[in-house]
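So, subunit A:
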Amino acid sequence: VREKTKKIVGFSQTENIGPWRIAETNSIKEEAAKRKKTYDFLMTDAQGQTSKQFADIEDLIARQVDVIFLAPREYEGLTPALEAARAAKIPVFLIDREAAGRPGQHFVSFLGSDFIAQGRRVGEWLAQASDGKASIVELTGTAGSSVAIDRAKGFRDAIARYPNMKIVATQTADFSRAAAQRVMENIIQAKGSDITAVYAHNDEMALGAIQALKSAGMKPGKDVIVGSIDGQKAALEAIIRGELGVSVESNPRFGKLVFATMEEYFAGKKIPTRIILKDRLFDVTNAKDFVDEAY
Partner candidate 1 sequence: MAATKSLAKFLTSQGLLLILFSLAVFASFRYETFLTPLNLMNIMRQNSMLAIVALGMTVVILSGGIDLSVGALVALGGVVAAMLAGQGSFVAIVGGIASTTLLGVVNGLLVSRARLQPFVVTLFTASAARGLALSITEERSIAVPSAASGLVWLGRGFIGFIPVPVLIVALLYFATWFMLHRSRLGLHTFAIGNNEEASRLMGVNPNRVKLLVYTFSGLLSGLAGVVLAGRLGAGQPVAAFGWETDAIAATVMGGTFLAGGQGSVFPTLAGVILLGMMYNLLNLEGTITPWWQLVLRGGFLLLVVLFQQRIVQRN
Partner candidate 2 sequence: MNQATQTVLCMTGIKKSFSGVPALWGVDFELSPGEIHALVGENGAGKSTLIKIMTGAYRRDSGVMEYDQNSVAFPNPTEAQAAGIVAVYQEIQLVDFRTVAENIFLGREPHRFGIIDRRVMNTRAADILERLGLQIDPRSVVGSLNIAHRQMVAIARAISFGARVLILDEPTSSLTETEVSVLFNVMRRLKSEGTSIVYVSHRFEELYAVCDRVTVLRDGRNIVTRSLSTLNRLELVCYMLGRQPEEVSKGVTAFTGQSQNTLDRPVLLQAEALKYKKRLNGVSIEMRHGEIVGLAGLLGSGRSETVRALFGAEPLEGGTVKLEGSLLSLRDPHDAIDAGIAFLSEDRKADGIIPELSVRENLTLAALPNLTQWGIVSRKQQNELVERFMRRLGIKAASAEQKIHELSGGNQQKVLLARWLCKNTKLLLLDEPTRGIDVGAKREIQQLIAELAEQGLGVVMISSEVEELVEGSQRVIVLRDGQSIAELSGEQKNIKTILHAMAEGANHQEAADK
């Protein structure tokens, strides 16, 4: 209908809170900026709500974008939005989290990490570091988020094989450092020196837990080993200081990959329905080498 010189890329982000999300947003924005000549870029922020994200996608469709990058709020709840995009013949690329729908039909491809695997790898690392014997405190992510659910599942799968590894407390801390510090202080009051390990669903919470451990006079890294996920800069620094044991990467920098995939798609190439990132594992052996490039 209207004359188009440039293609429009619409990106529906779920929220922009915390270093990880911001790194993700920035990476996609940067790639879009590099292609300013060929693509217009629009971004929406769902403020952590599926209903708003649905509305955002509808708005993008109304705006007649040519492609949608979608970082879904969670697995359920966006299928109708994907259907609407399909009806409008707009290809969708899912980023970092999956959404219910048929690949190839509702969306072109899913690009992201394997959250279950991330949890599993932390579990295995902790098992090794503690010789299969630990009393673990688990700090979980935002209640109800699929990431939290998967990372909890993977971790449990891993430690199930070690009868002496027990989760003695599991509490939510909302992916936030402040909340984690608070919750951990309370758990320390309840469990005291029984605690020998902490598993946090992201680095922010691990850093909060480390603060709490320190102010309770316990030595993170020695009395209590801590493992988490994300691989952000502050976490790698903590690994170098010896306070954090391990951080499994969950790379937020999707920009290059998703734009490249999209261009391949428009070029008519066949795109695999799942593109799983290879997440690295940072511990004391390699943290120094990567700390500079971390976000």
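Candidate entries met the following condition: all candidates are chains of the complex that A comes from, given by their letters.
One rule holds in what follows: a contact is a pair of C-beta atoms (placed from the backbone, for glycine too) under 8 Å apart; a residue touches a chain by one contact, two chains touch by 3 or more; residues count from 1.
Just so it is clear, the model here is predicted, and its values are computed rather than measured.
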Which of 1 or 2 touches subunit A - same complex, any copy: 1
Taking the touch rule as given, give the residues of subunit A at its contact with candidate 1 in the complex, in rising order. 2, 10, 13, 16, 41-45, 47-52, 54-56, 58-64, 74-80, 100, 142-145, 148-149
